[in-house]
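The complex appears here minus one protein chain, its other protein chains still in place.
Chain nomenclature is as follows: A and B, assigned in order of appearance, with residue numbering initiated at 1 for each chain independently.
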Amino acid sequence: MAILLSFDIDGTLEVGDPPGGITMEMVRRAYEAGYLIASCSDRALSSQKAMWARYNIPAVFTASKHQLPNMRAAITADAYYHIGDRDTDEQIAAENGFGFWWNHEGVSEPWLTLQTPHGVQTPGGEDVSG
Amino acid sequence: MARETGWERSRDPVGIWEHRGKVALASRGHAPTDRRWDGVSMDKTLGAYTIIAANAAIEDAGIKPSDIDGIITSPGGQPGGAPIGDTWGPVRPYFAPPYNTEDGLTQVTGEWLARQMGLKNVRYFNSHGDTIWNLIGLAAQCVGDGRCNVALVTYPTGNLEGRYHRNPDTRVRGPAQWSSPWGWGLSGQGFTFEQYCRKYGSNHDRMAPFVVQEHKNGLLWPGSYYAQHEPQPFTTEDYLNGRWIAQNLSIFDCDRPVNTAAAYIVTTAERARDMRHKPVYILDHTESTFQPRSLVQDLDDTEAFCKVQAERSYAGSGLRPKDIDIFLPYDGFAVFTQYFIEAFRWRGVNKGEAHDLYAMDITPQGPNPLNTGGGNMGTGRMRTAFFSDPIEQIQGRAGARQAKKAEIAVTHGVLPGNAATIVMSSTPG
Partner (left out) sequence: MPRPVPAPDPLSKPFWDACAQGKLMVQKCTMCDRKQFPPEATCRNCGWAFNLTWIPTSGRGTIVGYSVTYDTRINAWVPDQPFNNAVIALEEDPAIKFHSNLPGVKVNEVPVGAKVEVYFLDLEDGIKLPEWKLVHH
(Lines give C-alpha, C1' and ligand atoms only; values in the text may rest on other atoms or scores of the structure.)
Protein backbone atom coordinates (compact mmCIF):
# COMPACT_ATOMS: atom_id res chain seq x y z
CA MET A 1 0.00 0.00 0.00
CA ALA A 2 1.68 3.16 -1.15
CA ILE A 3 0.56 6.69 -0.53
CA LEU A 4 2.53 9.57 -1.95
CA LEU A 5 2.63 12.91 -0.15
CA SER A 6 3.89 15.80 -2.27
CA PHE A 7 4.82 18.83 -0.20
CA ASP A 8 5.02 22.39 -1.40
CA ILE A 9 7.82 24.13 0.53
CA ASP A 10 7.46 27.92 0.74
CA GLY A 11 4.53 28.84 2.96
CA THR A 12 3.89 25.16 3.68
CA LEU A 13 6.88 23.59 5.46
CA GLU A 14 8.52 25.16 8.49
CA VAL A 15 11.73 25.51 6.51
CA GLY A 16 9.91 27.39 3.75
CA ASP A 17 10.09 31.05 2.88
CA PRO A 18 7.88 32.18 4.44
CA PRO A 19 7.74 29.37 6.99
CA GLY A 20 4.62 27.22 6.97
CA GLY A 21 3.10 25.27 9.83
CA ILE A 22 4.13 21.76 8.81
CA THR A 23 7.24 20.75 10.69
CA MET A 24 9.95 18.50 9.35
CA GLU A 25 9.12 16.27 12.33
CA MET A 26 5.63 15.76 10.89
CA VAL A 27 7.13 14.91 7.52
CA ARG A 28 9.53 12.49 9.17
CA ARG A 29 6.66 10.85 11.04
CA ALA A 30 4.88 10.30 7.72
CA TYR A 31 8.04 8.92 6.17
CA GLU A 32 8.56 6.52 9.06
CA ALA A 33 4.93 5.42 8.81
CA GLY A 34 5.69 4.31 5.27
CA TYR A 35 4.44 7.19 3.13
CA LEU A 36 6.32 8.12 0.00
CA ILE A 37 7.64 11.64 0.46
CA ALA A 38 8.10 14.07 -2.39
CA SER A 39 8.25 17.81 -2.96
CA CYS A 40 6.71 19.98 -5.63
CA SER A 41 7.74 23.58 -5.22
CA ASP A 42 8.89 26.76 -6.91
CA ARG A 43 12.28 26.15 -5.31
CA ALA A 44 15.05 25.16 -7.70
CA LEU A 45 15.34 21.37 -7.88
CA SER A 46 18.84 21.45 -6.39
CA SER A 47 17.52 23.48 -3.47
CA GLN A 48 14.73 20.92 -2.89
CA LYS A 49 17.21 18.05 -3.00
CA ALA A 50 19.53 19.87 -0.61
CA MET A 51 16.64 20.33 1.82
CA TRP A 52 15.77 16.63 1.86
CA ALA A 53 19.44 15.71 2.24
CA ARG A 54 19.79 18.14 5.14
CA TYR A 55 16.92 16.45 6.99
CA ASN A 56 17.94 12.98 5.91
CA ILE A 57 14.53 12.19 4.46
CA PRO A 58 14.86 10.25 1.21
CA ALA A 59 12.38 11.93 -1.12
CA VAL A 60 11.19 9.78 -4.02
CA PHE A 61 10.76 12.79 -6.34
CA THR A 62 11.42 16.52 -6.51
CA ALA A 63 9.49 18.60 -8.99
CA SER A 64 8.84 22.12 -10.11
CA LYS A 65 5.22 23.24 -9.84
CA HIS A 66 4.38 22.31 -13.42
CA GLN A 67 5.92 18.86 -13.07
CA LEU A 68 3.34 17.17 -10.85
CA PRO A 69 2.27 15.02 -13.84
CA ASN A 70 5.87 13.81 -14.17
CA MET A 71 5.82 12.81 -10.52
CA ARG A 72 2.59 10.91 -11.00
CA ALA A 73 4.02 9.12 -14.05
CA ALA A 74 7.31 8.27 -12.37
CA ILE A 75 6.11 7.04 -9.00
CA THR A 76 3.61 4.22 -8.65
CA ALA A 77 1.33 4.69 -5.68
CA ASP A 78 -2.21 3.84 -4.70
CA ALA A 79 -3.04 7.41 -3.85
CA TYR A 80 -1.44 10.79 -4.41
CA TYR A 81 -1.76 13.91 -2.27
CA HIS A 82 -0.32 17.40 -2.56
CA ILE A 83 -0.09 19.85 0.34
CA GLY A 84 0.36 23.55 -0.40
CA ASP A 85 -0.53 27.12 0.43
CA ARG A 86 -1.54 28.68 -2.86
CA ASP A 87 -4.37 28.55 -5.32
CA THR A 88 -1.93 27.17 -7.87
CA ASP A 89 -1.21 24.25 -5.51
CA GLU A 90 -4.90 23.44 -5.35
CA GLN A 91 -5.15 23.86 -9.13
CA ILE A 92 -2.28 21.51 -10.05
CA ALA A 93 -3.47 18.91 -7.54
CA ALA A 94 -6.95 18.87 -9.05
CA GLU A 95 -5.63 18.73 -12.61
CA ASN A 96 -3.42 15.74 -11.87
CA GLY A 97 -5.70 13.62 -9.72
CA PHE A 98 -3.96 14.43 -6.45
CA GLY A 99 -5.93 14.90 -3.27
CA PHE A 100 -5.20 18.27 -1.74
CA TRP A 101 -4.73 19.73 1.71
CA TRP A 102 -4.07 23.34 2.48
CA ASN A 103 -0.97 24.03 4.56
CA HIS A 104 -3.12 24.88 7.57
CA GLU A 105 -4.97 21.58 7.25
CA GLY A 106 -1.69 19.73 6.98
CA VAL A 107 -0.60 20.71 10.49
CA SER A 108 -3.04 18.14 11.92
CA GLU A 109 -1.34 15.45 9.82
CA PRO A 110 -4.56 14.30 8.16
CA TRP A 111 -2.64 11.74 6.10
CA LEU A 112 -2.06 9.64 9.19
CA THR A 113 -5.75 8.71 9.20
CA LEU A 114 -5.71 7.56 5.57
CA GLN A 115 -4.53 4.05 6.23
CA THR A 116 -7.57 2.24 7.50
CA PRO A 117 -7.76 -1.43 8.40
CA HIS A 118 -9.49 -1.91 5.05
CA GLY A 119 -7.09 -0.08 2.84
CA VAL A 120 -6.54 3.42 1.57
CA GLN A 121 -8.99 6.25 1.18
CA THR A 122 -8.32 7.68 -2.25
CA PRO A 123 -8.77 11.34 -3.04
CA GLY A 124 -12.11 10.48 -4.64
CA GLY A 125 -13.28 8.86 -1.41
CA GLU A 126 -13.61 5.27 -2.60
CA ASP A 127 -11.79 2.51 -0.78
CA VAL A 128 -9.16 0.75 -2.87
CA SER A 129 -7.56 -2.64 -2.16
CA GLY A 130 -8.41 -4.39 1.06
CA MET B 1 6.88 62.38 -4.69
CA ALA B 2 6.81 63.89 -8.16
CA ARG B 3 9.35 62.78 -10.64
CA GLU B 4 12.03 65.38 -11.49
CA THR B 5 13.38 65.29 -15.03
CA GLY B 6 15.10 68.66 -15.47
CA TRP B 7 18.51 67.21 -14.63
CA GLU B 8 18.30 64.44 -17.23
CA ARG B 9 20.52 64.16 -20.27
CA SER B 10 17.77 62.92 -22.49
CA ARG B 11 17.72 65.26 -25.50
CA ASP B 12 19.87 64.46 -28.49
CA PRO B 13 22.47 65.50 -29.25
CA VAL B 14 23.54 65.22 -25.62
CA GLY B 15 27.19 66.01 -26.29
CA ILE B 16 30.04 65.07 -23.96
CA TRP B 17 28.94 65.54 -20.35
CA GLU B 18 30.11 68.88 -18.98
CA HIS B 19 31.22 67.23 -15.72
CA ARG B 20 32.95 64.25 -17.36
CA GLY B 21 35.51 62.87 -14.92
CA LYS B 22 34.90 65.65 -12.40
CA VAL B 23 32.47 63.65 -10.27
CA ALA B 24 33.18 60.30 -8.64
CA LEU B 25 31.69 57.45 -6.70
CA ALA B 26 33.86 57.12 -3.60
CA SER B 27 32.33 54.26 -1.64
CA ARG B 28 29.46 51.86 -1.16
CA GLY B 29 27.72 50.52 1.92
CA HIS B 30 25.15 47.80 2.46
CA ALA B 31 22.72 46.68 5.10
CA PRO B 32 22.04 42.97 5.56
CA THR B 33 19.79 41.55 2.86
CA ASP B 34 16.67 39.81 4.15
CA ARG B 35 13.87 38.21 2.23
CA ARG B 36 11.22 40.32 4.00
CA TRP B 37 10.62 42.67 6.86
CA ASP B 38 8.63 40.70 9.43
CA GLY B 39 6.54 43.65 10.61
CA VAL B 40 7.88 43.27 14.14
CA SER B 41 11.66 43.71 14.28
CA MET B 42 12.15 47.47 14.50
CA ASP B 43 15.92 47.03 14.08
CA LYS B 44 15.32 45.54 10.62
CA THR B 45 12.94 48.06 9.07
CA LEU B 46 13.78 49.60 5.75
CA GLY B 47 14.62 52.80 7.63
CA ALA B 48 16.92 51.02 10.07
CA TYR B 49 18.61 49.23 7.17
CA THR B 50 19.07 52.47 5.26
CA ILE B 51 20.83 53.94 8.30
CA ILE B 52 23.10 50.88 8.46
CA ALA B 53 23.89 51.22 4.75
CA ALA B 54 24.52 54.96 5.05
CA ASN B 55 26.90 54.52 7.96
CA ALA B 56 28.69 51.76 6.07
CA ALA B 57 29.15 54.01 3.01
CA ILE B 58 30.43 56.86 5.20
CA GLU B 59 32.84 54.47 6.91
CA ASP B 60 33.92 52.97 3.57
CA ALA B 61 34.77 56.45 2.29
CA GLY B 62 36.72 57.22 5.45
CA ILE B 63 34.73 60.38 6.13
CA LYS B 64 32.62 61.65 9.02
CA PRO B 65 28.83 62.07 9.05
CA SER B 66 29.42 65.80 9.39
CA ASP B 67 31.08 65.79 5.96
CA ILE B 68 27.75 64.96 4.30
CA ASP B 69 26.24 68.10 2.80
CA GLY B 70 23.67 66.50 0.49
CA ILE B 71 21.27 63.56 0.61
CA ILE B 72 19.93 62.27 -2.65
CA THR B 73 17.63 59.31 -2.35
CA SER B 74 15.04 57.22 -4.01
CA PRO B 75 12.63 56.74 -1.12
CA GLY B 76 11.12 53.50 -2.43
CA GLY B 77 13.39 52.46 -5.25
CA GLN B 78 10.93 52.90 -8.11
CA PRO B 79 10.29 55.79 -10.53
CA GLY B 80 9.11 58.83 -8.59
CA GLY B 81 10.41 57.20 -5.42
CA ALA B 82 7.42 54.86 -5.15
CA PRO B 83 7.85 51.71 -3.04
CA ILE B 84 9.15 48.72 -4.94
CA GLY B 85 6.68 46.46 -3.12
CA ASP B 86 3.36 47.08 -1.42
CA THR B 87 2.85 49.81 1.18
CA TRP B 88 2.49 49.02 4.91
CA GLY B 89 -0.62 51.12 5.45
CA PRO B 90 -3.39 51.97 5.30
CA VAL B 91 -4.63 48.46 6.07
CA ARG B 92 -2.08 47.90 8.83
CA PRO B 93 -1.63 50.28 11.76
CA TYR B 94 1.49 52.40 11.93
CA PHE B 95 3.90 52.43 14.87
CA ALA B 96 5.31 54.97 17.28
CA PRO B 97 7.55 57.66 15.74
CA PRO B 98 9.67 57.54 13.66
CA TYR B 99 7.56 54.77 12.13
CA ASN B 100 4.21 56.58 12.18
CA THR B 101 4.02 56.89 8.36
CA GLU B 102 5.29 54.97 5.32
CA ASP B 103 8.51 56.98 5.66
CA GLY B 104 10.91 54.61 7.36
CA LEU B 105 8.82 51.53 6.56
CA THR B 106 8.41 51.19 2.80
CA GLN B 107 10.07 54.46 1.75
CA VAL B 108 12.99 56.32 3.27
CA THR B 109 13.33 59.99 2.39
CA GLY B 110 16.47 62.02 2.86
CA GLU B 111 14.64 64.18 5.39
CA TRP B 112 13.76 61.13 7.52
CA LEU B 113 17.29 59.85 7.26
CA ALA B 114 18.89 63.16 8.27
CA ARG B 115 16.64 63.38 11.34
CA GLN B 116 17.40 59.85 12.49
CA MET B 117 21.12 60.09 11.78
CA GLY B 118 21.47 63.61 13.16
CA LEU B 119 23.09 64.86 9.96
CA LYS B 120 23.34 68.57 10.65
CA ASN B 121 25.34 69.86 7.69
CA VAL B 122 23.03 68.77 4.89
CA ARG B 123 22.21 71.77 2.73
CA TYR B 124 20.69 69.93 -0.21
CA PHE B 125 17.94 67.32 -0.08
CA ASN B 126 16.55 65.55 -3.09
CA SER B 127 14.09 62.75 -2.42
CA HIS B 128 12.70 62.63 -5.95
CA GLY B 129 14.94 59.75 -6.88
CA ASP B 130 14.12 57.00 -9.24
CA THR B 131 15.59 53.59 -9.90
CA ILE B 132 19.27 53.26 -9.00
CA TRP B 133 20.59 54.19 -12.47
CA ASN B 134 18.60 57.43 -12.61
CA LEU B 135 19.41 58.07 -8.97
CA ILE B 136 23.18 57.88 -9.50
CA GLY B 137 22.79 60.05 -12.60
CA LEU B 138 20.81 62.59 -10.59
CA ALA B 139 23.42 62.60 -7.84
CA ALA B 140 26.26 62.98 -10.34
CA GLN B 141 24.52 65.94 -11.96
CA CYS B 142 23.76 67.57 -8.59
CA VAL B 143 27.37 67.26 -7.42
CA GLY B 144 28.68 68.42 -10.78
CA ASP B 145 26.37 71.43 -10.67
CA GLY B 146 27.58 72.26 -7.16
CA ARG B 147 24.34 71.73 -5.25
CA CYS B 148 26.40 69.74 -2.77
CA ASN B 149 29.92 68.41 -2.54
CA VAL B 150 29.64 65.20 -0.57
CA ALA B 151 26.37 63.49 -1.37
CA LEU B 152 25.00 60.52 0.52
CA VAL B 153 22.93 58.53 -1.96
CA THR B 154 20.61 55.88 -0.54
CA TYR B 155 18.64 53.18 -2.28
CA PRO B 156 16.25 51.11 -0.18
CA THR B 157 14.31 48.20 -1.66
CA GLY B 158 11.66 46.83 0.67
CA ASN B 159 9.63 43.66 0.84
CA LEU B 160 6.83 42.84 3.26
CA GLU B 161 4.96 39.63 4.07
CA GLY B 162 2.94 38.02 1.33
CA ARG B 163 3.05 38.31 -2.43
CA TYR B 164 3.13 41.83 -3.69
CA HIS B 165 1.23 43.55 -6.48
CA ARG B 166 -1.73 41.17 -6.31
CA ASN B 167 -4.66 42.66 -8.17
CA PRO B 168 -8.10 41.96 -6.65
CA ASP B 169 -10.04 44.44 -8.82
CA THR B 170 -13.32 43.41 -10.42
CA ARG B 171 -13.80 46.85 -12.06
CA VAL B 172 -10.80 48.36 -13.82
CA ARG B 173 -10.12 52.05 -14.43
CA GLY B 174 -7.45 54.10 -16.16
CA PRO B 175 -4.73 52.19 -18.00
CA ALA B 176 -5.89 48.88 -16.48
CA GLN B 177 -9.11 49.00 -18.50
CA TRP B 178 -6.99 48.29 -21.60
CA SER B 179 -5.12 45.30 -20.13
CA SER B 180 -6.76 43.54 -17.17
CA PRO B 181 -9.94 42.46 -19.02
CA TRP B 182 -7.66 40.24 -21.14
CA GLY B 183 -5.44 39.19 -18.23
CA TRP B 184 -2.47 41.06 -19.65
CA GLY B 185 0.38 41.60 -17.17
CA LEU B 186 3.78 39.93 -17.11
CA SER B 187 2.68 38.53 -20.46
CA GLY B 188 4.22 41.74 -21.81
CA GLN B 189 7.69 40.37 -21.06
CA GLY B 190 6.81 36.89 -22.28
CA PHE B 191 5.31 38.24 -25.51
CA THR B 192 8.31 40.38 -26.48
CA PHE B 193 10.78 37.63 -25.68
CA GLU B 194 8.71 35.11 -27.64
CA GLN B 195 8.89 37.50 -30.60
CA TYR B 196 12.66 37.73 -30.13
CA CYS B 197 13.14 33.97 -30.04
CA ARG B 198 10.92 33.46 -33.08
CA LYS B 199 12.58 36.23 -35.10
CA TYR B 200 16.14 35.14 -34.40
CA GLY B 201 15.66 31.39 -34.12
CA SER B 202 16.67 31.23 -30.49
CA ASN B 203 14.88 29.69 -27.53
CA HIS B 204 14.45 30.13 -23.81
CA ASP B 205 16.88 27.33 -22.87
CA ARG B 206 19.74 29.36 -24.38
CA MET B 207 19.38 31.80 -21.47
CA ALA B 208 20.65 29.14 -19.04
CA PRO B 209 24.41 29.85 -19.19
CA PHE B 210 23.76 33.53 -18.48
CA VAL B 211 21.44 33.04 -15.52
CA VAL B 212 23.60 30.26 -14.06
CA GLN B 213 26.71 32.47 -14.33
CA GLU B 214 24.88 35.34 -12.63
CA HIS B 215 24.01 33.07 -9.72
CA LYS B 216 27.67 32.03 -9.46
CA ASN B 217 28.79 35.66 -9.45
CA GLY B 218 26.15 36.56 -6.89
CA LEU B 219 27.38 33.90 -4.49
CA LEU B 220 30.76 35.65 -4.60
CA TRP B 221 29.31 39.05 -3.71
CA PRO B 222 28.68 39.47 0.03
CA GLY B 223 25.68 41.78 -0.43
CA SER B 224 23.68 39.12 -2.25
CA TYR B 225 20.59 37.61 -0.66
CA TYR B 226 21.70 34.22 -1.93
CA ALA B 227 25.24 34.59 -0.55
CA GLN B 228 23.74 35.42 2.84
CA HIS B 229 20.84 32.96 3.00
CA GLU B 230 20.82 30.33 0.23
CA PRO B 231 24.43 29.67 -0.66
CA GLN B 232 23.87 26.47 -2.65
CA PRO B 233 24.69 26.59 -6.37
CA PHE B 234 21.99 27.18 -8.96
CA THR B 235 22.44 24.78 -11.87
CA THR B 236 21.56 24.54 -15.54
CA GLU B 237 19.16 21.74 -14.61
CA ASP B 238 17.48 24.09 -12.14
CA TYR B 239 17.02 26.74 -14.80
CA LEU B 240 15.71 24.35 -17.42
CA ASN B 241 13.15 22.96 -14.98
CA GLY B 242 11.66 26.35 -14.17
CA ARG B 243 7.96 26.78 -14.81
CA TRP B 244 6.45 29.44 -17.02
CA ILE B 245 5.06 32.55 -15.42
CA ALA B 246 4.11 33.97 -18.79
CA GLN B 247 5.72 32.14 -21.67
CA ASN B 248 8.59 32.91 -22.63
CA LEU B 249 9.22 34.25 -19.12
CA SER B 250 10.03 31.58 -16.54
CA ILE B 251 10.14 31.78 -12.77
CA PHE B 252 13.95 31.80 -12.88
CA ASP B 253 13.93 34.90 -15.09
CA CYS B 254 12.20 36.77 -12.25
CA ASP B 255 14.16 38.37 -9.42
CA ARG B 256 13.34 37.46 -5.81
CA PRO B 257 12.06 40.48 -3.86
CA VAL B 258 14.23 41.28 -0.84
CA ASN B 259 14.39 43.78 2.00
CA THR B 260 17.63 45.70 2.06
CA ALA B 261 19.28 49.06 1.46
CA ALA B 262 22.49 50.34 -0.10
CA ALA B 263 24.23 53.68 0.05
CA TYR B 264 26.92 55.46 -1.93
CA ILE B 265 29.06 58.52 -1.53
CA VAL B 266 29.06 60.64 -4.68
CA THR B 267 31.40 63.58 -4.55
CA THR B 268 33.68 65.76 -6.63
CA ALA B 269 36.70 64.02 -8.13
CA GLU B 270 38.85 66.36 -6.10
CA ARG B 271 37.30 65.38 -2.76
CA ALA B 272 37.20 61.71 -3.75
CA ARG B 273 40.97 61.64 -4.19
CA ASP B 274 41.32 62.27 -0.45
CA MET B 275 38.96 59.50 0.57
CA ARG B 276 39.81 55.92 1.57
CA HIS B 277 39.57 54.18 -1.80
CA LYS B 278 40.56 55.38 -5.22
CA PRO B 279 37.84 57.35 -7.01
CA VAL B 280 35.51 55.72 -9.48
CA TYR B 281 35.15 58.56 -11.96
CA ILE B 282 31.80 59.11 -13.59
CA LEU B 283 32.30 59.88 -17.26
CA ASP B 284 28.67 60.21 -18.21
CA HIS B 285 25.04 59.73 -17.39
CA THR B 286 22.23 59.68 -19.96
CA GLU B 287 18.53 58.94 -19.64
CA SER B 288 15.57 58.10 -21.82
CA THR B 289 11.84 57.52 -21.50
CA PHE B 290 9.73 56.14 -24.32
CA GLN B 291 6.14 55.25 -24.79
CA PRO B 292 5.13 52.56 -27.24
CA ARG B 293 2.89 53.72 -30.05
CA SER B 294 -0.05 51.58 -28.94
CA LEU B 295 -1.11 49.03 -26.34
CA VAL B 296 2.00 46.90 -26.16
CA GLN B 297 5.73 47.38 -26.44
CA ASP B 298 6.73 44.87 -29.09
CA LEU B 299 10.17 43.70 -30.16
CA ASP B 300 10.56 46.46 -32.76
CA ASP B 301 9.72 49.12 -30.15
CA THR B 302 12.07 47.51 -27.66
CA GLU B 303 14.99 47.35 -30.06
CA ALA B 304 14.39 50.90 -31.26
CA PHE B 305 14.22 52.33 -27.72
CA CYS B 306 17.34 50.49 -26.58
CA LYS B 307 19.27 51.62 -29.65
CA VAL B 308 18.46 55.29 -29.06
CA GLN B 309 19.61 55.06 -25.46
CA ALA B 310 22.78 53.10 -26.27
CA GLU B 311 23.80 55.60 -28.94
CA ARG B 312 22.98 58.46 -26.59
CA SER B 313 25.28 56.93 -23.99
CA TYR B 314 28.15 56.51 -26.44
CA ALA B 315 27.66 60.09 -27.64
CA GLY B 316 27.65 61.32 -24.05
CA SER B 317 30.76 59.46 -22.93
CA GLY B 318 32.73 59.58 -26.17
CA LEU B 319 33.44 55.86 -25.80
CA ARG B 320 33.04 53.02 -28.27
CA PRO B 321 31.80 49.48 -27.59
CA LYS B 322 35.32 48.07 -27.41
CA ASP B 323 36.20 50.48 -24.59
CA ILE B 324 33.83 48.80 -22.14
CA ASP B 325 35.72 46.28 -20.02
CA ILE B 326 32.83 45.24 -17.79
CA PHE B 327 29.24 45.52 -18.90
CA LEU B 328 26.39 45.45 -16.39
CA PRO B 329 23.01 45.53 -18.14
CA TYR B 330 19.88 45.04 -16.03
CA ASP B 331 18.40 41.58 -15.75
CA GLY B 332 15.29 41.80 -13.62
CA PHE B 333 13.63 40.31 -15.74
CA ALA B 334 16.46 38.26 -17.20
CA VAL B 335 14.75 38.35 -20.59
CA PHE B 336 15.64 42.06 -20.88
CA THR B 337 19.35 41.63 -20.96
CA GLN B 338 19.87 40.57 -24.56
CA TYR B 339 18.15 43.73 -25.80
CA PHE B 340 20.67 45.85 -23.92
CA ILE B 341 23.75 43.87 -24.95
CA GLU B 342 22.72 44.02 -28.60
CA ALA B 343 21.85 47.73 -28.53
CA PHE B 344 25.26 48.55 -27.01
CA ARG B 345 26.95 46.19 -29.51
CA TRP B 346 29.15 45.09 -26.62
CA ARG B 347 31.82 42.62 -27.79
CA GLY B 348 30.50 43.15 -31.31
CA VAL B 349 27.20 41.44 -30.54
CA ASN B 350 24.54 42.35 -33.09
CA LYS B 351 20.79 41.91 -33.04
CA GLY B 352 19.81 38.32 -32.34
CA GLU B 353 23.30 37.29 -31.22
CA ALA B 354 23.33 37.81 -27.45
CA HIS B 355 22.52 34.18 -26.73
CA ASP B 356 25.64 33.22 -28.69
CA LEU B 357 27.61 35.38 -26.26
CA TYR B 358 25.97 33.57 -23.34
CA ALA B 359 27.40 30.32 -24.70
CA MET B 360 30.92 31.78 -24.60
CA ASP B 361 33.10 32.55 -21.58
CA ILE B 362 31.23 35.22 -19.60
CA THR B 363 33.00 34.59 -16.29
CA PRO B 364 34.41 37.61 -14.44
CA GLN B 365 37.97 36.52 -15.24
CA GLY B 366 37.28 35.72 -18.88
CA PRO B 367 37.23 37.93 -21.95
CA ASN B 368 33.56 38.95 -21.54
CA PRO B 369 32.90 39.96 -17.92
CA LEU B 370 29.13 40.36 -17.84
CA ASN B 371 27.20 41.27 -14.68
CA THR B 372 30.19 40.40 -12.55
CA GLY B 373 28.23 41.16 -9.37
CA GLY B 374 25.47 38.69 -10.23
CA GLY B 375 22.81 41.14 -11.39
CA ASN B 376 19.45 40.71 -9.77
CA MET B 377 19.22 37.01 -10.61
CA GLY B 378 22.23 36.29 -8.44
CA THR B 379 21.52 38.75 -5.64
CA GLY B 380 17.77 39.42 -5.34
CA ARG B 381 15.68 42.41 -6.33
CA MET B 382 18.10 44.92 -4.83
CA ARG B 383 19.56 46.35 -8.05
CA THR B 384 22.67 47.62 -6.30
CA ALA B 385 25.05 44.90 -7.49
CA PHE B 386 24.99 46.99 -10.67
CA PHE B 387 26.94 49.71 -8.83
CA SER B 388 28.65 48.15 -5.83
CA ASP B 389 30.28 45.48 -7.96
CA PRO B 390 31.79 47.81 -10.60
CA ILE B 391 32.93 50.17 -7.83
CA GLU B 392 34.77 47.26 -6.22
CA GLN B 393 36.08 46.12 -9.62
CA ILE B 394 37.50 49.52 -10.51
CA GLN B 395 38.89 49.95 -7.00
CA GLY B 396 40.54 46.54 -7.32
CA ARG B 397 38.79 44.99 -4.34
CA ALA B 398 36.32 42.61 -6.00
CA GLY B 399 38.12 39.56 -4.62
CA ALA B 400 37.12 36.30 -6.32
CA ARG B 401 35.05 38.31 -8.81
CA GLN B 402 37.88 40.60 -9.86
CA ALA B 403 38.03 41.00 -13.63
CA LYS B 404 41.42 41.04 -15.33
CA LYS B 405 40.83 44.49 -16.79
CA ALA B 406 38.51 46.82 -14.93
CA GLU B 407 39.12 50.31 -16.20
CA ILE B 408 35.77 51.11 -17.77
CA ALA B 409 32.48 49.72 -16.50
CA VAL B 410 29.08 50.60 -17.90
CA THR B 411 25.78 49.81 -16.25
CA HIS B 412 22.36 50.22 -17.78
CA GLY B 413 18.81 49.86 -16.47
CA VAL B 414 15.96 49.63 -15.68
CA LEU B 415 13.46 48.94 -18.48
CA PRO B 416 13.88 48.86 -22.24
CA GLY B 417 11.49 51.84 -22.42
CA ASN B 418 12.72 53.78 -19.40
CA ALA B 419 16.44 53.63 -18.92
CA ALA B 420 19.59 55.33 -17.80
CA THR B 421 23.22 54.48 -18.41
CA ILE B 422 26.13 55.30 -16.14
CA VAL B 423 29.73 55.16 -17.36
CA MET B 424 32.39 54.57 -14.68
CA SER B 425 36.13 54.76 -15.07
CA SER B 426 39.38 54.23 -13.16
CA THR B 427 40.68 57.49 -14.62
CA PRO B 428 39.05 60.88 -15.18
CA GLY B 429 39.24 60.18 -18.90
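Methods note: a contact is a pair of C-beta atoms (placed from the backbone, for glycine too) under 8 Å apart; a residue touches a chain by one contact, two chains touch by 3 or more.
Please read these numbers as outputs of a predicted model, since none were measured by experiment.
Enquirer: Sort by label and list the shown chains the missing chain touches.
Expert: For the complete complex, the undisplayed chain touches A, B.
Enquirer: Of the residues listed, B:Ala176, B:Val308 or B:Met360, which one is in contact with the missing chain?
Expert: B:Ala176
Enquirer: Taking the full complex into account, find the residue in B:Ser10, B:Gln78 or B:Ser187 that is in contact with the omitted chain.
Expert: B:Ser187
Enquirer: Would you mind spotting which of B:Asn248, B:Ser288, B:Thr372 or B:Gln395 touches the chain that isn't drawn?
Expert: Only one of B:Asn248, B:Ser288, B:Thr372 or B:Gln395 touches the chain omitted from view, namely B:Asn248.
Enquirer: Would you write out the residues of chain B that touch the absent chain, in ascending order?
Expert: Output for chain B: 165-192, 194-195, 198, 243-249, 251, 291, 293-296, 298-299.
Enquirer: Identify the residues of chain A touching the omitted chain, counting contacts across the whole complex.
Expert: On the chain A side, contact with the omitted chain comes from 66, 87-88, 91.
As a working rule, only the chains that are shown with their structure count from here on.
Enquirer: In the complex formed with chain A, which residues of chain B make contact?
Expert: Counting only chain B, the residues touching chain A are 35-36, 161, 230, 232-235, 237-238, 241-244, 251-252.
Enquirer: Quick check on the complex: what are the chain A residues that touch chain B?
Expert: Against chain B, chain A makes touches at 17-18, 42, 44-47, 50, 64-67.
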